[in-house]
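For this view, one protein chain was removed and the others were kept in their places.
Let's look at chain A:
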Amino acid sequence: MEEETYLELYLDQRAAQDDLIRPRSPLPSSIVPFDVFMPNSSTPETAFSSLLEEVEEASGDFSSVDLSFLSDELTQENKDPAVARSKREIEESCKTPRQPLPSEQDAGPDLNSRLSNSHSHLHPGDADSVQPSLEKSTFLPLASITPMTPMTSVSECSGTVPQLQNVVSTANLACKLDLKKIALQARNAEYNPKRFAAVIMRIREPRTTALIFSSGKIVCTGARSEEQSRLAARKFARVIQKLGFPARFLDFKIQNLVGSCDVRFPIRLEGLVLTHQQFCSYEPELFPGLIYRMVNPRVVLLIFVSGKVVLTGM
(Lines give C-alpha, C1' and ligand atoms only; values in the text may rest on other atoms or scores of the structure.)
Protein backbone atom coordinates (compact mmCIF):
# COMPACT_ATOMS: atom_id res chain seq x y z
CA MET A 1 0.00 0.00 0.00
CA GLU A 2 1.20 3.46 -0.71
CA GLU A 3 0.96 4.45 2.85
CA GLU A 4 3.30 1.71 4.02
CA THR A 5 5.96 2.47 1.45
CA TYR A 6 5.76 6.08 2.41
CA LEU A 7 6.32 5.22 6.02
CA GLU A 8 9.27 3.01 5.14
CA LEU A 9 10.78 5.77 3.11
CA TYR A 10 10.39 8.21 5.95
CA LEU A 11 11.98 5.82 8.40
CA ASP A 12 14.74 4.96 5.96
CA GLN A 13 15.65 8.60 5.68
CA ARG A 14 15.91 8.86 9.39
CA ALA A 15 17.90 5.64 9.46
CA ALA A 16 20.38 7.06 7.00
CA GLN A 17 20.95 10.05 9.20
CA ASP A 18 21.30 8.12 12.36
CA ASP A 19 23.53 5.38 11.10
CA LEU A 20 26.46 7.41 12.30
CA ILE A 21 25.49 6.91 15.86
CA ARG A 22 24.17 3.39 15.92
CA PRO A 23 27.40 1.40 15.56
CA ARG A 24 28.98 3.18 18.46
CA SER A 25 26.46 2.33 21.13
CA PRO A 26 28.15 0.10 23.67
CA LEU A 27 26.41 -2.86 25.17
CA PRO A 28 24.16 -2.09 28.09
CA SER A 29 26.62 -3.08 30.74
CA SER A 30 26.74 0.32 32.37
CA ILE A 31 23.10 0.55 33.05
CA VAL A 32 22.10 3.99 34.12
CA PRO A 33 19.36 3.46 36.62
CA PHE A 34 16.32 5.18 35.47
CA ASP A 35 13.47 6.01 37.57
CA VAL A 36 13.75 6.64 41.23
CA PHE A 37 10.01 7.19 41.26
CA MET A 38 9.54 3.50 40.73
CA PRO A 39 9.08 2.35 44.34
CA ASN A 40 5.89 4.29 44.62
CA SER A 41 3.96 2.36 42.08
CA SER A 42 4.30 -0.88 40.27
CA THR A 43 2.06 -0.20 37.31
CA PRO A 44 4.33 2.40 35.67
CA GLU A 45 6.97 -0.29 35.45
CA THR A 46 4.77 -2.53 33.41
CA ALA A 47 3.63 0.38 31.34
CA PHE A 48 7.19 1.28 30.58
CA SER A 49 8.30 -2.24 29.92
CA SER A 50 5.49 -2.63 27.44
CA LEU A 51 6.48 0.67 25.91
CA LEU A 52 10.04 -0.53 25.71
CA GLU A 53 9.05 -3.73 23.96
CA GLU A 54 6.81 -1.94 21.57
CA VAL A 55 9.49 0.57 20.78
CA GLU A 56 12.07 -2.10 20.15
CA GLU A 57 9.83 -4.01 17.83
CA ALA A 58 9.33 -1.06 15.49
CA SER A 59 11.81 -1.66 12.72
CA GLY A 60 14.22 1.13 12.07
CA ASP A 61 12.97 3.00 15.08
CA PHE A 62 15.45 4.66 17.36
CA SER A 63 14.15 3.51 20.67
CA SER A 64 15.39 5.47 23.59
CA VAL A 65 17.14 2.28 24.65
CA ASP A 66 19.77 2.56 21.95
CA LEU A 67 21.00 6.02 22.48
CA SER A 68 20.62 6.17 26.19
CA PHE A 69 23.33 3.57 26.64
CA LEU A 70 25.82 5.94 25.15
CA SER A 71 28.47 7.13 27.53
CA ASP A 72 28.64 10.80 28.25
CA GLU A 73 31.22 11.91 25.72
CA LEU A 74 29.18 10.46 22.93
CA THR A 75 26.14 12.50 23.89
CA GLN A 76 27.71 15.30 21.87
CA GLU A 77 26.73 13.34 18.78
CA ASN A 78 23.15 13.73 19.83
CA LYS A 79 23.17 17.24 18.52
CA ASP A 80 22.47 15.68 15.16
CA PRO A 81 18.97 16.89 14.55
CA ALA A 82 17.33 13.70 13.42
CA VAL A 83 13.72 14.60 13.64
CA ALA A 84 12.64 11.09 14.44
CA ARG A 85 14.49 11.30 17.68
CA SER A 86 12.37 14.22 18.67
CA LYS A 87 9.96 11.84 20.30
CA ARG A 88 12.58 10.56 22.66
CA GLU A 89 14.07 13.96 23.24
CA ILE A 90 10.77 15.36 24.25
CA GLU A 91 10.29 12.62 26.78
CA GLU A 92 13.69 13.27 28.17
CA SER A 93 13.42 17.00 28.11
CA CYS A 94 10.26 16.62 30.06
CA LYS A 95 12.09 14.42 32.46
CA THR A 96 14.67 17.17 32.87
CA PRO A 97 12.93 18.88 35.72
CA ARG A 98 12.99 15.70 37.70
CA GLN A 99 16.68 15.24 37.44
CA PRO A 100 17.63 18.04 39.77
CA LEU A 101 15.79 16.36 42.58
CA PRO A 102 18.11 13.38 42.87
CA SER A 103 21.06 15.69 42.83
CA GLU A 104 19.94 17.59 45.83
CA GLN A 105 19.72 14.71 48.23
CA ASP A 106 21.38 11.39 48.09
CA ALA A 107 19.61 9.91 51.09
CA GLY A 108 17.10 7.34 49.99
CA PRO A 109 14.12 7.91 52.22
CA ASP A 110 14.43 11.67 51.95
CA LEU A 111 14.44 11.37 48.22
CA ASN A 112 11.41 9.19 48.29
CA SER A 113 9.42 11.58 50.38
CA ARG A 114 10.49 14.55 48.33
CA LEU A 115 9.63 12.81 45.13
CA SER A 116 6.26 11.75 46.37
CA ASN A 117 5.57 15.38 47.04
CA SER A 118 4.56 15.59 43.48
CA HIS A 119 4.00 19.26 43.13
CA SER A 120 7.63 20.14 43.30
CA HIS A 121 8.67 18.24 40.25
CA LEU A 122 8.11 21.05 37.84
CA HIS A 123 10.07 23.67 39.66
CA PRO A 124 12.09 25.51 37.06
CA GLY A 125 14.66 26.97 39.35
CA ASP A 126 16.52 23.77 40.04
CA ALA A 127 17.25 22.95 36.46
CA ASP A 128 20.71 24.42 36.60
CA SER A 129 22.04 21.44 38.43
CA VAL A 130 21.31 19.14 35.57
CA GLN A 131 24.91 18.31 34.74
CA PRO A 132 26.02 16.74 37.99
CA SER A 133 22.73 14.92 38.42
CA LEU A 134 23.58 12.27 35.89
CA GLU A 135 26.65 11.13 37.74
CA LYS A 136 24.96 11.32 41.08
CA SER A 137 21.95 9.36 40.00
CA THR A 138 24.10 6.30 39.42
CA PHE A 139 24.86 6.12 43.11
CA LEU A 140 21.39 6.48 44.49
CA PRO A 141 20.46 3.47 46.61
CA LEU A 142 16.90 3.52 45.32
CA ALA A 143 18.02 3.27 41.78
CA SER A 144 18.76 -0.43 41.79
CA ILE A 145 15.32 -1.30 40.51
CA THR A 146 14.97 -2.78 37.03
CA PRO A 147 16.06 -0.02 34.73
CA MET A 148 13.51 0.82 32.11
CA THR A 149 14.20 3.55 29.60
CA PRO A 150 17.40 4.82 31.10
CA MET A 151 17.55 8.52 31.58
CA THR A 152 20.46 10.22 29.94
CA SER A 153 20.72 13.91 30.05
CA VAL A 154 20.29 14.47 26.38
CA SER A 155 18.47 17.43 27.81
CA GLU A 156 21.85 18.98 28.53
CA CYS A 157 22.21 19.51 24.83
CA SER A 158 18.70 20.75 24.33
CA GLY A 159 18.82 22.81 27.50
CA THR A 160 15.09 23.29 27.49
CA VAL A 161 13.44 23.85 30.80
CA PRO A 162 9.67 24.11 31.14
CA GLN A 163 8.49 27.41 32.57
CA LEU A 164 5.57 27.40 34.96
CA GLN A 165 2.69 29.39 33.56
CA ASN A 166 -0.13 28.71 35.96
CA VAL A 167 -0.75 27.16 39.37
CA VAL A 168 -4.22 26.21 40.58
CA SER A 169 -4.74 25.68 44.29
CA THR A 170 -7.56 25.35 46.79
CA ALA A 171 -7.96 26.31 50.42
CA ASN A 172 -10.61 26.10 53.10
CA LEU A 173 -11.64 29.17 55.07
CA ALA A 174 -13.72 27.03 57.45
CA CYS A 175 -16.67 29.37 57.80
CA LYS A 176 -19.89 30.00 55.93
CA LEU A 177 -19.77 33.14 53.79
CA ASP A 178 -22.40 35.63 52.73
CA LEU A 179 -21.55 36.17 49.07
CA LYS A 180 -23.86 39.14 48.66
CA LYS A 181 -22.17 40.95 51.50
CA ILE A 182 -18.74 40.18 50.08
CA ALA A 183 -19.74 41.44 46.64
CA LEU A 184 -21.12 44.62 48.21
CA GLN A 185 -18.22 45.48 50.44
CA ALA A 186 -15.24 44.38 48.35
CA ARG A 187 -13.99 46.48 45.43
CA ASN A 188 -12.40 43.63 43.54
CA ALA A 189 -15.29 41.19 43.60
CA GLU A 190 -17.90 40.25 41.03
CA TYR A 191 -20.93 38.14 41.77
CA ASN A 192 -23.58 37.01 39.34
CA PRO A 193 -25.62 34.32 41.07
CA LYS A 194 -27.61 33.50 37.93
CA ARG A 195 -24.45 32.64 36.06
CA PHE A 196 -22.23 31.11 38.70
CA ALA A 197 -22.68 30.47 42.37
CA ALA A 198 -19.41 32.02 43.53
CA VAL A 199 -17.76 35.40 43.95
CA ILE A 200 -14.88 36.07 41.56
CA MET A 201 -12.23 38.13 43.32
CA ARG A 202 -8.97 39.42 41.92
CA ILE A 203 -5.87 40.86 43.55
CA ARG A 204 -3.00 42.71 41.95
CA GLU A 205 0.01 41.30 43.69
CA PRO A 206 0.50 38.43 42.90
CA ARG A 207 -1.81 38.79 39.95
CA THR A 208 -4.36 36.08 40.68
CA THR A 209 -8.07 35.34 40.59
CA ALA A 210 -10.03 33.42 43.19
CA LEU A 211 -13.43 31.75 43.16
CA ILE A 212 -14.96 32.09 46.59
CA PHE A 213 -17.85 29.81 47.45
CA SER A 214 -20.44 30.20 50.16
CA SER A 215 -19.22 27.03 51.86
CA GLY A 216 -15.97 28.82 52.64
CA LYS A 217 -13.81 27.04 50.07
CA ILE A 218 -11.73 29.02 47.61
CA VAL A 219 -9.98 28.18 44.36
CA CYS A 220 -6.97 30.35 43.51
CA THR A 221 -5.66 30.53 39.93
CA GLY A 222 -3.19 32.57 37.92
CA ALA A 223 -0.08 32.41 40.07
CA ARG A 224 3.21 31.57 38.46
CA SER A 225 4.71 29.53 41.26
CA GLU A 226 3.51 27.46 44.19
CA GLU A 227 4.70 29.95 46.76
CA GLN A 228 2.99 32.80 44.96
CA SER A 229 -0.19 30.77 44.90
CA ARG A 230 0.02 30.21 48.63
CA LEU A 231 0.65 33.88 49.28
CA ALA A 232 -2.24 34.87 47.06
CA ALA A 233 -4.59 32.44 48.77
CA ARG A 234 -3.57 33.88 52.13
CA LYS A 235 -4.29 37.38 50.86
CA PHE A 236 -7.74 36.35 49.75
CA ALA A 237 -8.36 34.83 53.15
CA ARG A 238 -7.19 38.05 54.77
CA VAL A 239 -9.63 40.09 52.65
CA ILE A 240 -12.47 37.85 53.77
CA GLN A 241 -11.30 38.24 57.37
CA LYS A 242 -11.34 42.01 57.09
CA LEU A 243 -14.88 41.88 55.80
CA GLY A 244 -15.89 40.52 59.17
CA PHE A 245 -15.98 36.75 58.66
CA PRO A 246 -14.11 34.39 61.04
CA ALA A 247 -11.97 33.06 58.22
CA ARG A 248 -9.03 30.74 58.82
CA PHE A 249 -6.55 29.30 56.37
CA LEU A 250 -6.71 25.53 56.27
CA ASP A 251 -6.02 22.66 53.87
CA PHE A 252 -4.05 24.61 51.32
CA LYS A 253 -3.37 22.26 48.42
CA ILE A 254 -1.90 22.71 44.95
CA GLN A 255 -4.28 21.10 42.48
CA ASN A 256 -2.66 21.66 39.12
CA LEU A 257 0.47 23.03 37.51
CA VAL A 258 0.76 24.18 33.91
CA GLY A 259 4.11 24.70 32.22
CA SER A 260 5.31 25.32 28.71
CA CYS A 261 8.54 24.96 26.82
CA ASP A 262 10.00 25.04 23.34
CA VAL A 263 12.24 22.32 21.98
CA ARG A 264 13.10 24.44 18.94
CA PHE A 265 12.77 21.80 16.28
CA PRO A 266 9.71 20.69 14.29
CA ILE A 267 8.02 17.47 15.34
CA ARG A 268 6.42 14.83 13.11
CA LEU A 269 3.24 14.30 15.05
CA GLU A 270 1.99 11.51 12.80
CA GLY A 271 5.23 9.62 13.39
CA LEU A 272 4.96 10.11 17.11
CA VAL A 273 1.45 8.75 17.18
CA LEU A 274 2.56 5.64 15.32
CA THR A 275 5.29 4.76 17.77
CA HIS A 276 3.56 5.76 20.98
CA GLN A 277 0.02 4.87 20.05
CA GLN A 278 -1.22 3.92 23.47
CA PHE A 279 -0.25 7.27 24.95
CA CYS A 280 -1.04 9.62 22.08
CA SER A 281 -4.21 11.13 20.78
CA TYR A 282 -3.78 13.09 17.57
CA GLU A 283 -6.84 14.30 15.66
CA PRO A 284 -5.79 16.99 13.19
CA GLU A 285 -9.43 17.46 12.22
CA LEU A 286 -10.18 18.62 15.74
CA PHE A 287 -7.04 20.13 17.22
CA PRO A 288 -3.63 20.86 15.72
CA GLY A 289 -1.69 19.46 18.66
CA LEU A 290 -1.01 15.95 19.84
CA ILE A 291 -2.17 15.01 23.33
CA TYR A 292 0.36 12.75 25.01
CA ARG A 293 -0.74 11.20 28.27
CA MET A 294 2.44 10.17 29.97
CA VAL A 295 2.05 7.45 32.56
CA ASN A 296 5.08 8.06 34.71
CA PRO A 297 4.98 10.84 35.80
CA ARG A 298 1.30 11.34 35.28
CA VAL A 299 1.47 14.38 33.06
CA VAL A 300 -0.44 15.39 29.96
CA LEU A 301 1.58 17.06 27.24
CA LEU A 302 0.21 19.04 24.33
CA ILE A 303 2.80 18.73 21.60
CA PHE A 304 2.64 21.00 18.57
CA VAL A 305 4.34 20.77 15.22
CA SER A 306 6.40 23.91 15.90
CA GLY A 307 8.11 22.23 18.83
CA LYS A 308 6.21 24.03 21.55
CA VAL A 309 5.07 21.76 24.34
CA VAL A 310 2.53 22.50 27.08
CA LEU A 311 2.68 20.30 30.17
CA THR A 312 -0.13 20.00 32.63
CA GLY A 313 -1.63 17.70 35.24
CA MET A 314 -0.48 16.44 38.59
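Heads up, the rule we're going with is that contacts are C-beta pairs under 8 Å (C-beta built on N, C-alpha and C of every residue); 3 or more make two chains touch, one makes a residue touch a chain; residues count from 1.
In the analysis below, contacts and distances are computed from a predicted model.
Q: What is the missing chain called in its UniProt entry, if the choices are "Proteasome subunit beta", "Transcription factor IIIB 50 kDa subunit", "Large ribosomal subunit protein mL40" or "GCS light chain"?
A: Of "Proteasome subunit beta", "Transcription factor IIIB 50 kDa subunit", "Large ribosomal subunit protein mL40" or "GCS light chain", the absent chain's UniProt record names it "Transcription factor IIIB 50 kDa subunit".
Q: May I ask which residue of A:222, A:259 or A:289 touches the chain that does not appear here?
A: Of all options in A:222, A:259 or A:289, contact with the hidden chain holds for A:289.
Q: Touching the hidden chain in the complete assembly: which of A:176, A:238 or A:298 does that?
A: Selected residue, touching the omitted chain: A:238.
Q: Which of A:161, A:177, A:269 or A:309 touches the chain that is not shown?
A: Answering carefully, the residue with contact to the hidden chain is A:269.
Q: Determine and list the chain A residues touching the chain excluded from the picture.
A: With respect to the unshown chain, the touching residues of chain A are 1-3, 6, 79-81, 83, 184-188, 201, 203, 205-206, 224-231, 234-235, 238-239, 242-243, 264-270, 273, 277-278, 281-289, 304-307.
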